[in-house]
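This is the structure I want to talk about, given as structure tokens.
One protein chain omitted, others in place.
Each chain gets a letter, A, B and C, in the order it is written, and its residues are counted from 1.
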Amino acid sequence: MVTPIHLVSVALGTAFLLGFTKDRNWKISGGLVLLALLLMNLISGSWTYALFFGDQVPVQVFTAGFKPPFSINLQMGRFEAAITLMINFAGLLGAIYLFDRLKKAGRYAFMVYMVFILGLNVAVMTRDLFNLFVFMEITTIATAGLIFLVQTGKAAAAGLKYMIATSIISGVLLIGIIFAYSLVSTLNLDGIIDGGLPLIKGGAMVVFLILIALLLESKPFPANGWGLDVYESAHPGIGAMLSVATGPMIAYVIFKVLPISGGAWNHLIAITGIITFVGSNFLAIKQHNTQRLLGYSSVAQAGILLIAIGLQKELGHTFIYVAAGLLMTNYFAKAGLFWLSGLIKGESLQDWTQLKGRPVLLFLFGLFVFSLAGFPPSPAFFAKWELIMQLASHGGYVWMVFILIGSFFELIYLTRWFGQVIGSKEKSSAQPDLATHRLVPVGIMGVGLLGTMVFFLHHYAPDLAIDFIPIIFIAALFILDFLPAFLKNTVTILAMGWYLLQHISDVQNDTVRLIFFLIFLAGGAISLLAGFSYKGKRIGYYPFVAMTFVGLTGLVTATTTLGFFLSWELMALGSYLLISRGKNAQKTSWIYILFSVGGAYLLLMGFGVSFAVTGDGLLSSLGIAARALPAVGILLTIGFLSKIAAMGLHIWLPGAYAEAEDDATPFIAGIMMNAGIFGLILSLSIIAGHPFTWWLGWLGVITAVGGNILAAFQEDAKKLIAYSSIGIMGYILFALSMNIQMAWMAALYYVVLHFLYKTILFLAVGGVIFRTKTREMYQMGGLIKKMPLSFISVLIGIIALAGIPPLAGFGGKWLFYNAVVMNGWYLQGALVFFSGVVAFLYCFKLISAIFLGQAKDRYRHIKEAPVWYILPQYLLIIGLLIFSVLPELVLQPVAHALRSMPGEGIQWDGHFAQTSFGYWNAFIVMTVIAIMFVILLAWLILNSRKAQKVKQFDMVFAGETPFTPETSHVAYNIYAPFNKALGFLVVPVTTWFWHATASVTDASANHLRKWYNGNGQTYALQMVIYIVMFYLIIRGGF
Amino acid sequence: MENKDFIKPYYESKIVESPDGEEIKVNPLEDYFCGEAPKSHAPNSNKLWESFLNWARAESLWVLGFGTGCGSMEILPLMTPRFDAYRFGVQMRPTPRQSNVIIISGYLSVKTLKRAIRSYEQMQNPKYVMALGSCTINGGMYYDSYNTINRLDHYMPVDVYITGCMPRPEALLAGFEEMKRLIKAGKGEKANEYAENFEWYKANQKKIIKDWNMPDYNW
Amino acid sequence: MQEIIERISKVFSVEEVVQQNNHQWFITVPKKQALESVTYLRDREGFVHFVLLSCADWIESGKFQLTYLLNHPVKKIDLGIRVFIDRENAEMESAHYLWEQIATYQRELYEMFGINFPNSPRLTDPLLLEGWDNIPPMRRDFDTLKYVEKTYFPTPGRKSNDPGTYMKEKLYPNE
Partner (left out) sequence: MSFDWLIKIGYVLLGLFIVLNYGLLQYGVIRRISARIGKRIGVKVYQPYIDLIKNYSFRSQITHGVMFYLGPVFRLSGGVGVFLFMPLIFGSEHFSNYSFSGDLILILYFLFFGMLGMALGAGEGGHPYSFIGISRGLSQFTTIELPFTLAVISLAIQYHTFSITDIVAAQQGGIMHWTLMTNPLATAAAMLSFLGMMGNSPFNVVIAPQENPIGPPTEYHSTFLAVLQTNRAILGPVEAILMVNLFFGGATNWVSLIIKSFLVFFWPVFVGIVFPRFRVDQSIPWFLKLPFVLGILAIFLI
């Protein structure tokens, strides 16, 4: 092995050599630098490989040939090797990225750059405190030099502020080191640690001075204004280096020096970290400058790393995964984003719309952003998972909550940024700068991130027990996205079918899972048929579809909480990306992902608590956990409630469904929504009978009533069905809250039913919208003559929805009545039925405003919806009819699966269903009604067979004729009297609440960020105050 | 401030754009209205059955609530306890679709005639017309008015005339009795007469209704 | 009332004053002063209620006589402003800005007499006569009977009696 000292010698030598080159010979100097960096990469790379995968043991290098304290010792262990590799790799790519900048600035710039890298390397490796100080100083000065590379006033000011800040830090650090030497007579780190500094009188003060200095160097919130100004004004390439090279260095230095406190400081560091993490992310919400935002994000990432470092004891053996996950994600993603921002012309987030129409760059952008936000399978996802699990198992619930709050703030700005870029209507006119030497580092970082993902996935594979084939399939779709849409659609459908056939045996024994499995895959495949109506490539549609479905199937097949959670997040991400493809979906998709992930964080907490109780991550042990601590079930339930859009958490839904593409809505609404139900079944089965479920029942009632009334007031067809979905979710929630077999049977019955008719309705309406190009129902009208097939499916859909016999919807009502009476929830039951009657209002509005009434001129030549929209509808209608005649096909297996629940079930006698309260024979009802209907129809036709067919204006109009179809089509706000009477029930309290929350958050972030006024003196003062406050706090008071 | 847009010429041809950008020509009179001419419907060939049906038609006279002139004042008391036309099977209906009798109550201005014709045509066969008052017979005291018709039977086939200016409600009741007698006798076939002499009626109507902006037959 | 007439005479050139009865007077003013005097009466004298606008056809002198009848709701008196305008190309300023409902009267006069009121809202929309294609029917040179005989299929043999003589014959044959 090459001795690590050569890391120093190569860097130093190159810097020295550079002095002999001439400015105009930039090729020589540049080549030298690149060569040196390559060499350094090789050195740290080989050490990393050897230490991690070989049998190499860590080594100590003594520079002067003596043992410490007489010489400076450098250590090359696993951590050092990995971190120097990160630094050097970033250094190499950064040099390539910055090459033309450095070239322009001359050989001294190359020199400074080399010194910078050198300083970082040594600061990581050294075990000598003074040496650490020296090389940190070197790094600082080199950094200041690099900042000045951008020759603007702002950069100069930032550089100056940086100098002020770092000189304070150096001062404090130096004093600490001097005292340390005076107390333990050594500067060797191991010596100081062994010296037991905190036990010596005055030692605590020394520890304080050293650690506070290092802490300040890591730019803790709120004494970090200088750091942010640097991020904002330095060249993005330098910003990247600060974030991904200096950052890990400081973190590691803190990690290295921390033991001198003898463990007393661990939690302090973690607290600083959490304040930084939450605070920086909070302030980042208001940022519009790309680099400043990235700066905040970098600081926040450093903060969460500090948490991990501070809590290393609690994390135990998982510490390395947590730290690595966090570090690597930030490393790849942040470097990538910083470097991308250098490509973009302009500093504002809005300018990133330049990326539109460049799928590869957009992909990289999304990859970086969502990895940072902690979506699977990014390493940060696994890191946070482990962090939460370990914290929970050590009772660190407060930590958990704050970490998730911080993550949520992070999510807010990251997804908003992403949404702005892809959702914005106008595209920035400027062209991004696409020089190869800038693109390549970005690409490499992307590949690196993907590689890390694979590594982490691989590591967690036994825990996840997931199938890798679907994930490979998603990746393949990303790669094959240049193919025409119909091909990808076919492939996706076939893949889903294949997967269904392959894996149906896995869930065959569990009816509940089987139902969801079939809905997700078979239903999904059917609803995807509508996609054949679209021409072109639809770049970026199918990968997300696949992602959503992989998530959905993962939910069903998962056996561990991690697998479940990963699938959940995957589904949320996939569906978010699908929704954000809509034309006006920028805001709604953003709200959607916030609510999704907000709910997911509650799940995470629930799983964490469960892990704390049982110590394993199996889904099956959730029940044991919940018996000990019902909070598990409650947290999970609330998390799932956001997915089914219970009242109060529903505001994401209507917009998201309405704005998604017309063929995406059916499976988002009809199929994906069932994921929330699946979750609720999971969570409610473990807290059945808990008093909390009584409240849930009422929430279900409110959701049902509110959703249905709101649906009646909608003018937008898709929003109407969306609100109706909320209403149905209310029924299901209500049923699931009851802890009896009959109610759960009703709930599962409704799951199947809702899937059938909601998919039918969304497909039918989607087909109509496909033709009419509008979603406003009052603009349609009279389409029955043009689109009879769509009309029939909507008709069947609403009859089923409204619960009118003989279609299957009635079965739901019947089960419901029985369940309500059996469980004794009479008043709630009556209100749910009230909401069922309200459903008539919107059912009628939906069908009449679109299909009945007056045909408009512009739709005079309109055609029936595309066959690919019609086909899946009719497949589902066949299913619905079979289900209507033979409900026992579903109910009997469900009853069998639920037999362990309390309460009685249904007695079956052929088609005859009986409970202790009532009876029902769907087969005979259907037969009787069908025969009667046919006879009566024949009777009417016999009597009026010669009827004259007339046209739309041939109607009695008080002796006049109507003026125009528009003025004679009663479809807009037709329930005004109802609104007048009962509209007060649905005043948008929820919307007000969330708006108020959002604006308070926004305003306080806006107010708080004034803390950073851009003045160097103020920053210095802030640092001093921070130090003093910190001191006072650890001393236990003022 | 010439504002002629208030009543647009709605029934002129126009061109609209479909959602796909295709241009659609709309001719409202053809596209919004059924252009078929009325047909004559022969009575049931079974005499006995037909007379049974005629009895039912006669005993169930549903009158369109449509007052044209001052005579409509005489219709209202019919429904009060004093005259109580209900006991004769007479009742008012708000829509021509469900009525089988239309009463032209008094003078008929040209403007109202247009509405009356439309309402009459929207009734279903068999249907009956009752002309109330002198004005419908020969113009009455408005015989020389520039804007009221003189003879109703030139525009729609009349089953029963009731003379007087104005006839009292008793006269109306007598008119209903007469109409019942006619219907039961199988003479209430004026709707067919209208269909058979359709062109003559239309010519007369069009002669005085100058702004004819409706189809020839209002279904 | 007398004072009002005196006051208005000082401002406008009142041509003729007629007292119909104790509470109804008519004055005649030149065409140019007509609306000014109406405005004056409304704003200064308290004739805030507009009763009607009517027209008489003086075919012999080739004039239309317009009457703006105003009411004083406090004093309970009516005052009519009479204006004579030429029958040929009859035209009058529109007064709809004083009272909105005047526009409807003007529509009627346009339809029945053919008097033009430029800028009056919806002036040419048919009020009673849809599709009228003859000279306006209220002009005295329009022969109603001839028109009816030509248009409305008059009943052959129909006799008309002068109500005065007919009633005298029937009721008081001896006088």
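The working rule: a residue touches a chain if its C-beta (ideal position, glycine included) is under 8 Å from a C-beta of that chain, and two chains touch if they have at least 3 such contacts.
Values in this document were obtained by computation on a predicted structure and should not be read as measured data.
**Q** What shown chains come into contact with the chain that's not displayed?
**A** So, spelled out: the chain left out of view touches A, B.
**Q** Just name the one of A:130, A:810, A:994 or A:1012 that touches the chain not displayed here.
**A** The one listed residue touching the chain not shown is A:810.
**Q** Using the definition of touch stated at the top, determine which of A:693, A:854 or A:884 touches the missing chain.
**A** With A:693, A:854 or A:884 as choices, the missing chain is touched by A:854.
**Q** With the full complex in mind, choose from A:539, A:950, A:1008 or A:1034 the residue touching the hidden chain.
**A** Counting the whole complex, the residue in contact with the absent chain is A:950.
**Q** For the chain not shown, which residue from A:183, A:982, A:998 or A:1034 touches it across the whole complex?
**A** Here the residue in touch with the unshown chain is A:982.
**Q** Could you list which residues of chain A touch the chain missing from the display?
**A** Against the left-out chain, chain A lists 782, 784-785, 788, 791, 795, 798-799, 802-805, 810, 813-814, 817-818, 820-821, 826-827, 829-830, 833-834, 837-838, 840-841, 843-844, 847-848, 852-854, 916-921, 924-925, 928-929, 932-933, 936-937, 939-941, 943-944, 946-950, 952, 954-957, 962, 968-971, 974-975, 977-978, 980-982.
**Q** Can you list, in ascending order, the chain B residues touching the missing chain?
**A** Where chain B meets the chain not shown: residues 39, 41, 52-53, 56-57, 59-60, 62, 80-81, 84, 86-87, 89, 91, 93-95, 97-98, 100, 124-126, 219.
Please note the rule applied: only the chains that are shown with their structure count from here on.
**Q** Counting only Cα atoms for the centres, state how far chain B is from chain C in Å.
**A** Centre-to-centre distance between chain B and chain C: 36 Å.
**Q** Any idea how many Å lie between the Cα centroids of chain A and chain C?
**A** Distance between chain centres: 80 Å.
**Q** State, to the nearest whole Å, the distance from the C-alpha centre of chain A to the C-alpha centre of chain B.
**A** Spacing between the chain centres: roughly 70 Å.
**Q** Can you list the residues of chain A that touch 2 or more other chains?
**A** Touching at least two other chains: none.
**Q** Chain B: which residues touch two or more other chains?
**A** Counting only residues that touch two or more other chains, chain B contributes 114.
**Q** Going by the contact rule set out above, which residues of chain A touch chain B in the complex?
**A** By the definition above, chain A touches chain B via 771-774, 857-862, 948-954, 956, 959-961, 963-965.
**Q** Hey, which residues of chain B end up touching chain A in the complex?
**A** 8, 10, 14, 16-20, 22, 24, 26, 28, 31-34, 36, 66, 95-97, 114-116, 118-119, 122, 214, 218-219
**Q** Can you check the complex and tell me which residues of chain B touch chain C?
**A** 1-4, 6-7, 109-111, 114, 137-139, 143-151, 154, 204, 207-212
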